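The complex appears here minus one protein chain, its other protein chains still in place.
The first chain written gets the first letter, and so on, giving A, B, C and D; residue counts start at 1 in each chain.
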Amino acid sequence: MYIQPEIIVVVTAFAVLGMEMFLPPRQRVLQTPVCLLGLSIALAAVVYLMIQGDGNFLGGQFLFDGVAGWFKVSFLLAGLLTVLLSADLLNGRFKIVPGQNRVLIHRGEFYTVVLFNLVGSMFLISATNLINLYVCLELATIPLFALVAWRRDDPLSCEAGLKYIILGATSSAVVLFGLGLLYGLSGSVDLFTMGDNLSFGPATKLAIAMVVVGVGFKLTLVPFHMWAADVYRGAPLPVAAYLSVASKAAGLAFMFQLFYRVLGNVLLDVSMALAVLAAVTMTLGNLVAVVQANVKRFMAFSAISQAGYLIMGFLDPSGAPSMVYYMLVYVVTNMVVFGVLVFYLNETGREEIEDYRGLSRTNPWIALVMMLGLFSLAGIPPLSGFVGKFFLFSVASKAGFHWLVAVAAVNSTISLYYYLRIVRQMYIEPGLGDDPPIRASASIVTALAVSTVLMVVLGIVPFFYETIYEQTHNWIAVAGIRGGMAE
Amino acid sequence: MTGFLFENAWMIPALPLISILLIGLFATGSNARFAGIIGSVAIGTAFLLTCGLGLAYLSSAEAGASAVTWSIEWLRYQDHLVVSLGTLIDPISLLLLFVVTSVSLLVHVYSIGYMAGDEGYSRYFVFLSLFTFSMLGLVLAPNLLQMYVFWELVGVSSFLLIGFYYTLPEAIAASKKAFIVTRFADLFFLAGILVLGFFVHQWIVDAEWGGVTAAAVQSASAVQALDFATINSEPVLAHLKDQPGVLGLDLLTVAMLLVFIGAAGKSAMFPLHVWLPDAMAGPTPVSALIHAATMVVAGVYLVARLFPGFAASGDALDVVAAVGCITCLFSALIACTQTDIKRVLAFSTLSQIGYMMLALGVASAEHPAGLGAAMFHLFTHAFFKALLFLGAGSVIHAVHSNDVAEMGGLRKKMPLTHATFLIATIAIAGVPPLAGFFSKDEILGAALDGEHHLIFGVGLFVAALTAFYMFRVYILTFLGGHKSDGAAKAHESPPIMTIPLVVLGVMSVCGGWIAVSQFVLPGVELHAHLLVMGLSVAAAVVGIGSAFWLYGGQANRAQTMAESMGGIYRLVQNKFYIDEVYLFVTKMIFRFIAAPAAWFDRHVVDAVMNLSATVVRWVGARLNVLQTGQVQTYGIWMINGTILVLLFLWLVQR
Amino acid sequence: MYDGTVATLFFYFFAVASIALALGVVLGRRLLRSAVCLIGVLGSSAGLTLVLGFEFIAGIQVLVFIGGIVVLLLFAIMMTSEGHTFEQRPSAARRVMGGVVATAFFVVTLSVYVHTDFPPATAEDLAVSHEDVHAIGRKLLSNERDGYIVPFEVISLLLLAALIGGIVIARKHDPEDT
Amino acid sequence: MSWLSLLILIPFATALAVVATPDSKWYVRRWVALFGTGVVLALSLVMSVSYMQAVLQRGGDASMLTISQMEFEQSVPWFKSMGIEYHVGVDGIAMAMIVLTAIIIFTGVLASWEVKERSREFYAFLLVLVTGVFGVFISVDLFLFFLFYEVAVLPMYLLIGVWGTGRKEYSAMKLTLMLMVGSALVLVGMLALYHAAGSQTFDLNKLAMVDYSRDLQQWVFPCVFVGFGVLGALFPFHTWSPDGHASAPTAVSMLHAGVLMKLGGYGVLRVAVYLMPEGAKQWALFFLVLTTINIVYGAYAAIRQTDLKYFTAYSSVSHCGFVLFGLCSLNLMGFKGAVIQMFSHGIMTGLFFGLIGMVYGRSKTRDLTKMGGLSKRIPWLATSFYIAGLASLGLPGLSGFVAESTVFLGGFFGNPWVDSTTMRICTLLATSSIVVTAVYVLRGLSRVFQGPMTKSEFSQMQDATIPEKLCTGILVATLAVVGMYPPVLIDLIEHAIVPIANRF
Partner (left out) sequence: MFPTPTITHWLTLSALLFSIGLYGIFTRRNAVGVLLSIEMTLNSAILNILIFNRFVASDDVDGQVLVLFIVAAAAAEAVVALAIFVSFYRHRHTLDVTQANHICDQGNSAS
């Protein structure tokens, strides 16, 4: 039985829901620790299973292997950090600013929906057939619509939800059309069988083009990214953080399933298209991020460009470990930055880039953490973002896409420009008067500490990458049929 | 003892170096007064060592022998291109050593009095010692690169000393000018070194590869491309002569001409002479030492060092002769019109160095007499010109003015100065039996022997001019009545200043009796030309006579004469406007190269870099407009994306 | 139903009907009428499903799609009380853009289909009546490799999550609940 | 553990120690920093001596080697699957650069003795930067090399941005971005090499054993050359340098011009030239022309500058051109000259910027036209300034001459792959810059230090303090020692250059 982590999460979700129903409001604060505990146990369970080795459940309906394990670790980490980041808002600890409505209500329901969504992502990477894949994708998506619109008294939140659901449903329809084509072309719903049966005809291309919409929507690839800025801006900030990491990781999981298992045979044939997609994505994301003034929108575009780097890993079958590794890195790194954003927004109600002026004077440690996070996103050594990006670039280079490496590397520079804009506000610009140091809550501090340590450790300790490398062999083997011939 | 002196010849330049350290460490602030003494003692010791070395050489070595007595590896470029610091002992280096140490000693001593009370006293002696050190290193150089190294160092010490009065704008300007003009010339010297280094090195390597060991030059592995011994060796010169150079010249000529430009810069040959007159802004003893006796003759020394090369080239030697000729005539003419006593002396120096160059130019491999004559003149000139400068210094010290128009009648006031100045004047005028007569005579003789009749004629004319302008100065300064209060109040300088004058006076009288030419060129027959002697004496007499005729009596005779010459006089008085030409060229460089370069950098290169940033931001802003907030537009883009991906997959890829 | 000619006739009938009704859905300016058209489209689709021989699925379509979803939509229309008001016409640019993109999508899809060799069979050839419901039911709850117990469970979570989310969002503001 | 690791550990530990100092005691930090850098300096000197011993002990005929021989090697696997190792080691070139860095940072701390504002961050960033620089020089693994390279570039942004003057944000951003674009190019090239070599290793010496195809080298070489060249102020990518240097605080200018710009030349030598001889041969002419422009153009542009720092920055552009020029000569002397020039220019420009900082601290202006006659009040600084200036115009007896003459000879000797006439013309053009250099150096110096004093407040100036004297003294002494006895440096680097030169 390899399904324990999922079960633990589901149980936790129901426990939280039960507490919501049966506990008096004042004791519902306990939901947060319960949630954290459940997620931690699930995390431990995943790690335990990874040590145990690969296996399947229900006759192979549910597959657990190293890659699935790492994905689940990412999801759970993202979930844990999101729970920590949202704790202050749910506890009502934030500065009330006229004209802004930032209250987050219904703690129990919130956690339940987040956890269900998390379970969807976890099942997604373990699915072995198309039906399961589709249903898990929906579970990993639909609750997010609700989460984005969660702050029902905030018009922006509702608007974001409106946009998100319209585009999400559209993309889901298109992806379904594509999945149907794949089903029709292969005559099977088993992912592996489908992979064996598929050939690279025009209809397959059409199917790929359609599933790319779904993948692109979740991963925010250009031109499927346009929802991101508005939704990040409107959504409650912890939800935006969650969107930027967990949802993206789910998108990557979906893409792994599709591109390695179903389309493994034709992976090399689509590499050029993917390369162009990656190039356009990172370039557009970066260029637009340059002119943003609001940190949320800014992070949205930053996340878009990160997705562009991420899919460079598909250019060569050997890229799987790089992508899994980068996803892990990206989750913790982005959570570092979002942690600081949440902290600052909660405590001061400020969310423009210029509002960060003088942070290094009032809160030097927070500023340092923020700077490290931004540098890691920009790919500055020795932080893990650098190592991750380096491996991804290496994949593209190996596949012969030197131009893409150049584009990506120049993009890193552009991204450094806008990351440095925040650093500049924090370190160089004079502060807004003599602000006293801002006290950070325990949950924020914990979140920041955990993610920062992970961010640094991931880049320096080779264990993580090496383990991932060992464990991705079977995925590459599935995809490597044509790859082996091409070399 | 002899061996010891040879092997430790490095101590001669080392002594001034030590003196720099000692002065720098101990003779600062309140102890500054010891600086002069330390410097003088050090250079005095060096002088004694030089004398010992000379005696040892005369007694032990065979005549004309040349040897590197000491060397250490200094700069290793690559095999056969290793530069050593060493001491090359041969007649001309010994000659120069003697000149440098002796004049330097006297100038040091003189300066103790001249500079007394100056706030930069110890700094002055540091610079002076630095110069002496560099000049000695230059003289002893056994290879071209060491020569260049010390060449630059004398340049910089000259720069420092010219700009010694650093608050005076003209001194600063003069020092910069001196440095930059000589630097410009050094550029060619360096280019010459590069050319010689490469081709000689190539020859050595080829010789090795071809089985011909480099023993053809010297003992095998130690052959270094930049050693004078290598460059001056027959096979190398022959090889260079065979190689094509540029502009139809052979390589040897090209290399020698490049080196000669360097030499011309340092020796202030036309048209690179412009810095020397201005250099008189420095303290007068400095002018005596650097800009009369020693540094400015480094160019002559360099040509003498590479004389086999010049001789083998032939064409290069003709250029040397021509340049020398033009310079000596040209500056002698200018000297006749100047009123600043130091400037007159400066132009006189130019003219005399031109004489030396001319002498070198008329020499050849078969008739090397000119080489000896040049060295001889270098030797004698050092003393009488140093004497003239020191005497002028003494006068300036007393009168507080450089202008001869403010002097006059100092004969009585400063008898010792007057006497020594007169001796030097006679010596430079070429009146027998003083030093100048012999050396000048030898040069003219060499010119005649080499059948360079035109050059001979010019030389003779310049001899007359020299006598004329020197006596003009003498008359204006010492004879007649006082022309200013300063002159009226002048009095004789202290003994510390006059003793060097006397010593130099003695040398100016006796210098000509030393057989320098035979020392330099042993075995070369020199025969006295009675004709030449007679002509040169006549020239001197004519010159002196006209000086007395023009300036001895009523002053307006010279005035009238000058007025009658009109434009020509003004042309000469303004030094043929060469300075103005340079100024113009420099301004052009500033305006049309430097300023555009700076502008280009800011407004084109940098602007392009900034433009890229602007473009990024502009494109970002344009793309940002796509974020209209219209959800349906977003949807349209999504489906557009699908269609594009499909078309890409379908049409672009296979 | 599986007779070739009849099936062909039904196919064309439902096809024309669904296309016409679909155009009604997207072009109509009265929301309620569009919703009714959608019911028609879904009904035609159910008919087409029947032509394909999937009675059970046809039933599900009628029940859940029409009975559930569209009714839900009608509720929404009522709640937001926009049913009888005219919807504003979309801007010309939007219509042109939308039309072009939708047409382009159709054209490329069609050309892909034309260039693809699908099995030559027609529906009639394959139209063997078989009782699928057993198989579906068995598969839905099977824990074998080809079973769908996992998605079955997952979809329950999905529905629950949607329910909770929907309630939280749609609920009126509750002062004691902040 | 290899001694080399200490070179990165000590500065980093010092940075941490600085961070740990109490808030109020800013003066403790400078002593901590001074102590740390002093230890590093001592260590580097000891190591260079033992390096020489090791080279002598190794003996054997080195003249035929084509692979660099490293000493103090240590190799720990890191990302095994990628073949990435923590592989450190030094040869003579690296050793010289390490000594240079140690000297500059030590004097840099002395020069920033009076930094009080946010001194904790200042010293910490400074030391992190130096950690990166040391890291680059000790890396044998290309990945490690690149990693440290970027670590060295980034703190510069904050150091200039926070403690700089003038248009500091603009300059800092420009500098960072341009250098990062450069490193992007390097990244492209190095990944291409890595995969061409079989994706097994990033070890420079192992990569050097691979024969890369001509086509590959043809495009990778210019990528890497330009990439590093940006940091080496290659025309036309040098414009970050004047602005950056002008805005940076003293110690940072010193470190940046003195050491960081050398990373560019070092990278070109170690990566581009060493790994891709074929590419170098094909591109030598192109880059030779570019670097000639660098040298001449930088010098002419310097003439017109009125800000002391811009002036020195342009002179750096010109002088760094010599480094790249030497490398383009593709022969022993060229490489040797380039390395000597790196060292010499490092010390010299460090001295320049240190002095400018000190003078600026007193005069409150860097405008040449507003200064004058300062040498009366500040003779020590004036003298040091003159020595720096003379070194910069290539006066024999100071290190500049040794470097430049070697570069010129290297250029003039040329190589078989570039037309010798072109080569020589370029060399002579480059040589002509010594005159231009003389013009601007003398012009600048005489403006500042000579002539009548232009402002009455200048007469209140105090001469150098003890730390300042120590700072300038060390640098001047280094210039003089190398200039007067070049074997001290040449013996150190010669063995390391021969293998690289042998590849051509």
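We adopt the following convention: a residue touches a chain if its C-beta (ideal position, glycine included) is under 8 Å from a C-beta of that chain, and two chains touch if they have at least 3 such contacts.
As the structure is a computational prediction, the values presented were derived from the model and not from experiment.
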Displayed chains contacting the withheld chain: A, B, C
Contact residue for the chain not shown (choose from A:Phe145, A:Phe224 or A:Phe314): A:Phe145
Touch list for chain A against the chain that is not drawn: 129-131, 134-135, 138, 142-143, 145-146, 149, 152, 155-156, 158-163, 165-166, 169-170, 172-174, 176-177, 179-181, 183-185, 187-189, 229-230, 233-234, 290-294, 297, 353-354, 421
Hidden partner chain, residues of chain C it touches: 4, 7-9, 11-12, 15, 18-19, 22-23, 25-26, 31, 34-35, 38, 41-42, 45, 48-49, 52-54, 56-57, 60-61, 64-65, 68-70, 72-73, 75-77, 79-80, 82, 87-91, 94-95, 97-99, 101-103, 105-106, 109-110, 113-114, 118-124, 126-128, 132, 135-136, 139-140, 146, 148, 151, 155, 158-159, 161-163, 165-170, 172
Contact set of chain B toward the excluded chain (per top definition): 620-621, 624-625, 627-632, 635-636, 639
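Everything below uses one rule, namely that only the chains that are shown with their structure count from here on.
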Chain separated most widely from chain C, comparing mean CA positions: B
Inter-centroid spacing, chain D versus chain B (mean Cα positions, whole Å): 36
Of all residues in chain B, the ones touching two or more other chains: 613, 633, 639-640, 642-643, 646, 650
Numbers and ranges of chain D residues touching at least 2 other chains: 177
Topology of the chain contact graph, where touching chains are joined (line, ring, star, complete, other): other
Residues on chain C engaged by chain A in the complex (per definition of touch): 108-109, 112-113, 115-118, 143-151, 154-155, 157-158, 160-162, 164-171, 173, 177-178
Parts of chain D lying in touch with chain B, wherever the complex brings them together: 174, 177-178, 235-240, 242-243, 297, 300-301, 303-305, 314, 332-333, 336, 373, 375-376, 390, 393-397, 401-402, 405-406, 408-409, 412-413, 427-428, 431-432, 434-435, 438-439, 442-443, 446, 449-452, 485-487, 490, 494
In the complex, chain A residues that touch chain B: 162-163, 166-167, 170-171, 174, 202, 205-206, 208-210, 212-213, 216-217, 222-224, 226-227, 229-230, 269-270, 272-273, 276-277, 284, 287-292, 414, 417
